[in-house]
Every structure is written in C-alpha cells, then in structure tokens.
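Once you've had a glance at the structure underneath, I'll fire off some questions.
As you look at this complex, bear in mind that one protein chain is not there, while each of the others sits in place.
Up next is chain A:
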Amino acid sequence: MILIDNDAWDKECLILYRIRKHRQNGIKVDPITLPKIFLLAAHPSTNEHDELKSVGIIDDILMKPLCLSSLVHSYRESVGTENKQVNRKKVSKLGSLLMHKQILVVDDNAVNRRVAKGFLQKYGAKVTSVESGMAALKMLKLPHNFDACFMDLQMPEMDGFEATRKIRRLEREVNEKIACGQASADMFGNICYWHIPILAMTADATQSSDEECRNCGMDDFVTKPFEEEQLYTAMARFF
C-alpha cells in the first residue's frame, strides 16, 4: 500500500504513473500483488481526483486526518469483490493457454480479422489471418505449424463448413497413409495423427446449429466478438 499526501503529489506523480503502466501492460503479473495507491486529501474529492481515479492512477482518495475504518474499507474495495478476483485469475489463465500458440484466423471481413488478431495477440498467441476458405486450405496443407483455427462461417465462394470439410479430408488422407505405412510420420513433422482444433466463429448463436458445425468436422464454436471467459472454456479443451 502506498499513501501519498496531496501536497506531495506533484513531486511523485511520475513514479506513480510508471507503477500504473506496469499494471496495465503486465497481464502476466497478478494484479492482486501490486501496491494499492491512496491519495490523502484535506478537502473532498475534486474533478482532478476523480479523473486520476477513473484512469486508474490512484485507487482511491482518503480524507485527512486518516482513520482506520476508512482505510480498511477503501483497501478492501480496491482489492476487489469475489467476482473481480475470479475474473482476474481467468485472464492470466487464458494467457497461459494461448502463449506462443500459432493460431489461424479465417474471416472475409477485414475489421473482424484485425480485432480477432489483436485480441488473441494480447494473450501471447502468434496469429496469422486469411480472408477466405481457399487461403485457409493453403495455410493448412500438411505438415503445418498451427495449433488451432478460428473459422468464420459465412464467407463468399467457400463457406466455413465447406472449408472445414476439406481440411478434415486432407487430414484423413494423410492419417490413413501413415497408419497403413504408405507414408511415414517424419514426412509430416513426426506427427502421426493430424487433427487441428477448428472453432467456428458465429455472429450469433442462432446462426447455425451445433449439429451442423460438428457434422462438417468442427470442434466447437465461439461467438464474435470474442469474450475472454467463453474463449477460455473453449480453448481449455485443447491446450
């Protein structure tokens, strides 16, 4: 915990800002362990104080003279409710799931591609994005280095279902060749059974049935734009 007097604020604020930046940039660091910063003021909250609090540079403002009960109250508040703590843990969990994983994103919409890529990269994934089913097939020619694929369903020329069917066919052919000795695993990166996790990206849950997705060979689906919790639940099955 850091208690700083309002009058000393001007001299110290740059250091405090750096502490805050570490909080924002370091998702790998558990936020619970970072120090809470309280400003001690003689007068009630000003606009400037509220702003400092809303951008996260300080956790709260405490009135002088300081009393134990208000300190305890503010500290408890800044540590967060049960829900907040659980969410923070999940964020770093998703980070450990996705760190360094190679992910292919397939979507014909440029904005969605860019947002999906940004989201996954935040958790340390290495993302390649392509704009069509055809391009996805080229990327997933065996052997490849991808750990998972997010597939948009509605795309012109070749939709997500068809692309997935074709990918599974490619994998089946190679797996059969390896199984019957026609080809050896070292021709295919020493992997003798190929099955890349393919997750459908749907704009809404009603867009297509679960059955339809599974019938063409998809493993699961997630809604877009991505949501941390849902993504974690889906990815935890594979990693």
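The criterion applied here is as follows: contacts are C-beta pairs under 8 Å (C-beta built on N, C-alpha and C of every residue); 3 or more make two chains touch, one makes a residue touch a chain; residues count from 1.
Assume contacts and distances are computed from a predicted model.
J.: According to its UniProt entry, is the unseen chain "Actin-related protein 2/3 complex subunit", "Histidine-containing phosphotransfer protein", "Proteasome subunit beta type-1" or "Signal peptidase complex catalytic subunit SEC11"?
T.: When "Actin-related protein 2/3 complex subunit", "Histidine-containing phosphotransfer protein", "Proteasome subunit beta type-1" or "Signal peptidase complex catalytic subunit SEC11" are compared with UniProt, the left-out chain turns out to be "Histidine-containing phosphotransfer protein".
J.: Using the document's definition of touch, tell me which of A:38, A:119 or A:221 contacts the absent chain.
T.: A:119
J.: Identify the residues of chain A touching the omitted chain, counting contacts across the whole complex.
T.: Missing-chain contacts on chain A: residues 10-14, 17-18, 21, 24-25, 47-48, 51-52, 54-55, 57, 109-112, 114-115, 118-119, 122, 154, 203, 224-225.
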